[in-house]
Each structure stands twice: as C-alpha cells, then as structure tokens.
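Sending over a structure as structure tokens; questions will come in a sec.
Heads up, one of the protein chains got dropped from this complex, but the rest are sitting where they should.
For reference, chains read A, B and C in written order, and residue numbers begin at 1 within each chain.
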Amino acid sequence: MAGIDAILVPLLSGLSEGVVLFLVASGLTLVLGVMRIANFAHGGYFMLGAYFAYTLLRGQLVGVLPFVAAVLGAAALTGAAGYLSELLLFERFYRMPRMQMLLGTYALLLILEGIAQQAWGLFPITQPEPMGFIAGLTVGGTQVPYYEFFLILVGLVAVVGLEYLLRRTAFGRQVRAVAEDRLMGSLLGIDVGRVYALMLALGVALAGLGGALTAPTVGLIPDIAVQFVIQAFAVVIIGGFGSVTGSLVAALLVGVMTSFLVSFAPSVASFSLYLLMALVLLLRPQGIMGRPWEEEER
Amino acid sequence: MRAGGRWWAVALAVAVVAWAVAVPRLGLGQLALWEDVAIQVLFATSVNLLLGYANIPSFGQAAFYGAGAYTVALLAQSAWPPLAALAAAVAVAAALAFVTGLITSRVTGLAFSMVTLAIGQVLYTFVLQSNAAGGEGGISGVAPPARGLFDLTQPVHLWWFILLCVAVAMLALWWVVSSPFGRALTAIREDPKRAAFLGIAVRRYRVMAFTIAGGAAGLAGGLYAYSTTIVAPAVLNWTQSASPIMMALVGGMHTFLGPALGAVLITWLLYVLGQATRAYLLYVGVVLLAFVLLVPRGIVSIPDLLRRLAGGRRATGAAPEVTP
Amino acid sequence: MPEPRLEIEGLDGRYGTAHVLFGVSLTVGVGETVALLGRNGAGKSTLLKAIARVEVETTGAVRLQGQDLTRLMPHRVARLGVQLVPEDRRVLGSLTVQENLELGRHAAAPDRPAPSLDEVVSLFPTLAPLLGRRGRELSGGEQQLVAIARAMMGRPRLLLADEPSEGLAPAIVRQVGEVLSALRTQGDLSILLAEQNARFALDLCDRVYVIDGGRIVFGGRPEELRGERELERRYLAL
Partner (left out) sequence: MSLALRLEGVTKRYGAHVVLDDVTLDVEPGTLHAIIGPNGAGKSTLFGVVSGEHTVARGRVLLGGRDVTRVPAATRVGMGVARAFQVARVFPDLTVADNVLVAVLASHRLTQVFWRRRVPERTEREARRALERMQLTALADRPARSLSQGDRKRLEIGMALALDARLLLLDEPTAGMSPEETAATTRLIREVWRETGVTVLLTEHDMQVVFDLAQRLTVLHRGRVLCTDVPERVRERPDVAEVYLGVSAQHA
C-alpha cells in the first residue's frame, strides 16, 4: 500500500519530534505558569541534558537499558543543576522588574553555553542511538526506526506522569495553589520557596530529558542551547502560557505539521512553526489552551 | 538640559571628536571595531527608547536592525547611493515595525516580550530560506558606489560617514525623548492606566514609539552593512535582539546616554574577549549577571552607589522582610 | 483574664512608604474571642496582615505564646498555628472545595494534628454538597465559609478573621456568625475578629478594641463600648 506509508511515516516521525518538543516546552510552561518567569536559560539545560547523556555513555554504542539509564541520569543531573541555580540565582530573579529578570536568565544561558564550549568544545560530537533501535518496523515498505516508537512511548509516560503529579498528589495541589495565589499559599503554611525550587528542578529536568533524548539525533554543539529554546517558547505561546495540555497539543501539532511539510513543501517547513504562532496570536492571543494572560504592569 | 549638563555635553562632544580623529591612526582593525561601537551605540539607544522611556519590553529589535542591513545590502547591489539606501533602510524598518506594533498592540508585559521575540524569529528563518537574500551565506561584498560627497570605498571616509549618521540619529532621538511626545511616553511608562485617564490613547503611543525605534534600528543595521560589507542571517537572530537590551541595562536604562555607554563597554569587551578566548560567552554572561544582580541601574548609577556607600547608608533600600 | 496567646506591643507598620500602624498594643487570651472594630481604612486589615507577616513592614513586638513572630516567613507563622482568613477570602478558583480544604492541612503540626475532612465539614454542613465544586463557582457566602473551614483544617491556635461579614446578605451573615460562635467553644481556639459591622462583632466577642487612624483608641468589654456614645459616634457610627 503506497498510500498508507506516505501518511503514516511522516506522522510517526512528526509525533516523535513533537514529543521532544513537548518535554522541553512543558518544563518551560510549568515554570512560566507557576513562577511567572520566562526562563531563557531553559535551552541551556536542554543542552546540558544532551551533553550529560553523551558523557555518561562516553559516546559509545550501547544497549537499550544502559541508554535508558543514562538518559534518566542525565535528566536527574540537569534537575540537580537547576535546583542549585534556583537557590543561587532564580530566587533573586523573581523579585526583579521584568527586563532585569529576563536578562538575568539570558546571562545564565550565556554562561551555560560558555561552560559547554569549555567542557565539550565548539565542534559537533555525536552519540549513537542505542543498539537495536537503529533498525525499525517496516510500514508499508518504509522502515520506521524503533527509536521513534521509543520516543512516543516516553512522551506518553511523561504526560501521564505529569498529569498524575499535578492532579493527584499533595505536591501537585500545592503547586496549583501557589501558581494561582502565592500569598494565600504561604498563609496556609506552604513553603513557597521550596515549591519554587522543586518546580524549577522539575521543569529543567524535563528539558534535560528532552536534550538527552535528542542527543542521538543531532550533532551536538553548544549553540543548540540558543536555537532550541526559541522553538520551545513558540510552542508555549501556541499552547498558551502555563498550560501543559496546551503545550502537548501544540508540540504534537508542530511536530506533525513540520514533518509533513518537509515531505511536501520543504521551503516552508523550517519557519512554519513561527507562522503558526503568528496565526494563533492574531486569532487567539492567549494561545490554544491558555486563559487570557493577566499581568501587572511593572 | 541644565547648566552643568551643558558643560558635560561640550566635554563629551570634544572627547568624541578627539577619539574620532585618533582612531584611523590605530589601524584598520581598530577602525572596524570603533565603527561597530558607534553603530551599537545607536542601536542600544533606539532600543532604550522602548525599554527605558516607554517600558515596551521588545525582544525582537533584531528584526528591524536586520531589515535595515538587508535593505542596504540588496540596494547596494543595484548601486544605490548610500544616503538613499540608508533612507530606504529606515523606511523599510519603520514600516515593518509599524505593522509589528499594530499586530502586537493587544499584548503587554512578558507576553509582549515573547511575541516580539518570536516574530523576529519568523524573519530570521525566512531569510535563511530565501534565495534572494542569499540564504545561509547572506550577502557579501556590500559596497557603496565610489562617487558622491564621500568616497565610501575609502575606510577613513566610511568611518566619518558612519560617525556623522550616528551623531545625527542620536540628536534626533534626543529630540524625540525631550519632546512633548517623549514626556507622554514616560508618563505611560510610569502608569498606563493613569495616562489613559488623562486622555492619552496609550496603544497608539506605543505603536508610534515602536515605529520610531524600529526606524532607528534600521539605520543602525544599514550602517552595519556598509561597515562589515557582509550581511548574514545571524544579524536577525534573537541573540542580536538581546544584545542591545544587555547594553542598555549595563549602561543604565531611564537615562539617555547610559545605553550608549553600555554599548561602548560591551562591544569593546566582546572584541577583547573574542581575541583572547574561544569561550567568550561565559565571560560576557558573568559580566551581565554581575550587573543584573549588583548594579541593575547600570554604570550611570555607580557614582551614586559609591556616594551612598561612602555615606554609610545601604546602597539599595532594604527589601520588605517578606512580600510573597 | 486568661493567659495571653497573642501579645502585641508598640507595633508600627508600613506599606511601602505609607505609615499605617502607630504603636499598637493588644492581647488576645487563650480561648478568647476579641473584636477589632474600626471604619474602613482604620488599619484593621493591616494589623492582621502584620501579625501574619505579609505585605506589611513592622517594628515592635508580636509574640505568640511568648515566641517572637516578627522575623519569620509567613508560612512559618502559619505553621505555628496562626491562620489568617483574608478580607477577599482568596478561595482558590481553579481548585475544588475539597482541594481547598485539604490545602489547609499544611499548617498543622505534630502537636496540633489536622482534623479529618469529615470533622470540619460537620461544622460547616452547607459545604457537604459542594465538595466537588470549583472555588470560582461558589457564591460569596459559600466562599467565606470555605475560607474559614480551610483555616480550621490547620487546627489553628489563633484565627484572624478579616471582615467575614463584608458584602454578604443578612441571612448569610447570620450563618457566618453561627459558625464563628460554634468555633469559640472549639477547644482553646483564640479568635481576633476585625469588623466594620459592629453589631455583628459585639455579639460574638469577649473583649473589643477600637482602632482608628492606625492607633488603638479603645479597649474593653463590649458592654463598656456600648456605653461610650462618643466613641460609637466618632469611630463606628454617624
């Protein structure tokens, strides 16, 4: 069947790319929704996650289990780095006027990229996909790498996990309370500073996870920090500030749309993301799932 | 400007002219550096019209800077005279800014920063794809025709031409901020709702300021094209939008010359670091972070800060114990 | 007078640049209900916020059973058993009533274990059918009850209620009054009740303070205040 694979193959590859985009964007949107801070450094943590995975595996070809372990390890390390930077820096950023705050996170992005330049160099390095994932399932005559199915599975787990954490646990309740009304949260005895630190760690760990999963599919250079964060921001805008579900829908939409455009209209593919964003802004400024964004003028 | 300010202005003008005369004797490398400094001074000042005077947190000014650069680069291929090409650069950038301003006038605050950032990125990715604009390689060999009042193929002539353009533009921006319109902008910055209840149509003023700043950024970009002779998509990348904001903060927003000071320091620092190390980003980041955390009102606030420290009082007002 | 639970001495308070409390001193005893009366802008809310350590900068002493509160973060104060029910109630709109109540548990401590949900709901029978409702779908009166019930979930030692009767219909005000008077008999709970509505507050309290222009201008028993026609006229009435 020639028809099925023409649809199914780009769909699968789009979904798998969308998953990575979702992981990074969901971390960004959580931090934005709870702490009201646009974290430019987010891309830096994405980059760190990718380099951490490379370093843990020393760039070697390994089996599936060591690979999964390394990816989780990289995400945890990135989260720890995020926790540390929250205590050292972000805690001060929250109280700053908007521009100062944005430049603070931008400075952190530059620092992270600079550290990567020192530690891993300026030239592309590669981390192979895990053994057994290079091959794939044949769909109507075309091979779809197992790695794509693996990514989709990871996305599914992440969505269910996040949903459970935010909706069903005491911590999630605290997070939602603090996101809606920080003052009331502290009046009820919630340690807002601790919630913030953990949320930043979680958000950044998601970026790290996305980075680690991306490592096998790109040539790693420090500059991915700067490039990827903007795509993630665009997804967050399309989905609506602070909405995890919005980010999911937007990321999958963008992934699939780009994937189809690459096959059918390659010249539009790379900036279709931003076109979609502009369209959403014109028709629905608060994003697909967002509520109207109210912010104090500062 | 007060009487004391007038002396400062004269002293500043003398120093600038003296430096301008001295630079060509330091060699071509230095000439290129200081041309870039002059251009960044204009770019940072134009961005500060938005940030410092109107509190419009645009993160997409690279779009207008880049639009100016590409306009000049394309027109130079058809041998347009420099002044006409620069005028076109200003017009294109201002028109683009006007449209962007209209589209985004419904959003404010952080959302506005994000939206302008992303719109800038649309242009960047578009140019990367565009054959007319030379794709990833951009346009090289930008040169003004060798005729007219200035022979801009001569490096020293080009230097004076750029300085003159920057000086004129800076005066024009100074004119704007001290005009009645400039006062209205500062009022909007302080309290938009209050301004609306004085009968000021806030949104229209924001679009106007956005257009003027965009035009000035376009001029800076156009001059950049002549100075470097190469225009690549990188001039449109979002980090190019962050850089003048960084300069404005380091120099000092809310003042006219602060951002210029920041532009001089940062451009020079980038040059020195770029020669000394491959990881210059790290050091730029550290310097910026230090300013964000310790001197958020920029270099211009340092004398005041020192005075207060010497006076034995704390430099910054004590933050309320807890304000969640 | 019972042993003091809350003692305030010489408290000055500032909101940014505005000086709003001047040398306030008062006490609330264990198990006592104290009313704080005054017209709008007299400094009632500010005083309650100063005790809860939010928004107001203070100098002077605030002690809870001998422990100084003035250097603590607000969540620490809450965990010591001080619960503020703010003027605007601040029921979280995106959370259900049950989730709002569960949040109240965070202020409980090992020596003051949180009550069960059923225990609290039995005090507020109107809330029983509303547990699954989102906060933003409630009426003003229901929100007030949720706010008080939520505070009770932390088993407070001291309840600070900021104008609980404000903006509510008379029937609902009566209901809120009934709840508060039921709470007075709950263990040794102390209540500091800020009100503009003098009649409502005087019926509920053991002692009363009147605040005006950020200063305490009267302290005594409700009967004593009822005799002070001049005070009533200047600070409470026409």
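Here is the rule we go by: contacts are C-beta pairs under 8 Å (C-beta built on N, C-alpha and C of every residue); 3 or more make two chains touch, one makes a residue touch a chain.
Owing to the predicted nature of the structure, the values given are computational and were not obtained by experimental measurement.
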| item | value |
| --- | --- |
| For the chain not depicted, the shown chains it touches | B, C |
| Contact with the hidden chain (one of B:Val23, B:Ala184 or B:Val287) | B:Ala184 |
| Hidden-chain contact residue, picked from the options B:Ala91, B:Met208 or B:Ala234 | B:Met208 |
| Absent-chain interface as seen on chain C, which is shown | 17-18, 20, 39-41, 139-140, 163, 165-167, 169, 195-200, 213, 226, 232-233, 236-238 |
| Hidden partner chain, residues of chain B it touches | 175-176, 178-184, 186-187, 190-191, 193-201, 204-205, 208, 212, 254 |
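The rule is short, and it goes like this: only the chains that are shown with their structure count from here on.
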| item | value |
| --- | --- |
| Chain whose Cα mean lies nearest the overall Cα mean | A |
| Separation of mean Cα positions, chain C and chain A [Å, integer] | 44 |
| Chain centre separation in whole Å, for chain C relative to chain B (CA means) | 53 |
| Between chain A and chain B, centroid-to-centroid distance (C-alpha), Å | 31 |
| Residue list for chain C, restricted to those that touch at least two other chains | 54-55, 73-74 |
| Touching two or more other chains - residue numbers and ranges from chain A | 183, 185-186, 192 |
| Contact footprint of chain B on chain A as seen in their complex | 36, 38, 40, 89, 92, 95-100, 102-104, 106-115, 117-118, 122, 182-183, 185-186, 192, 226, 230, 233-234, 236-237, 241, 267, 270-271, 274-275, 277-278, 281-282, 285, 293, 295-298 |
| Chain C to chain A touching residues, read off their complex | 52, 54-55, 73-75, 78-79, 83-84, 86, 90, 92-95, 99, 102-104, 106-108, 150, 154 |
| Residues of chain A defined as touching chain C within the complex | 170, 173-174, 176-177, 180-181, 183-193 |
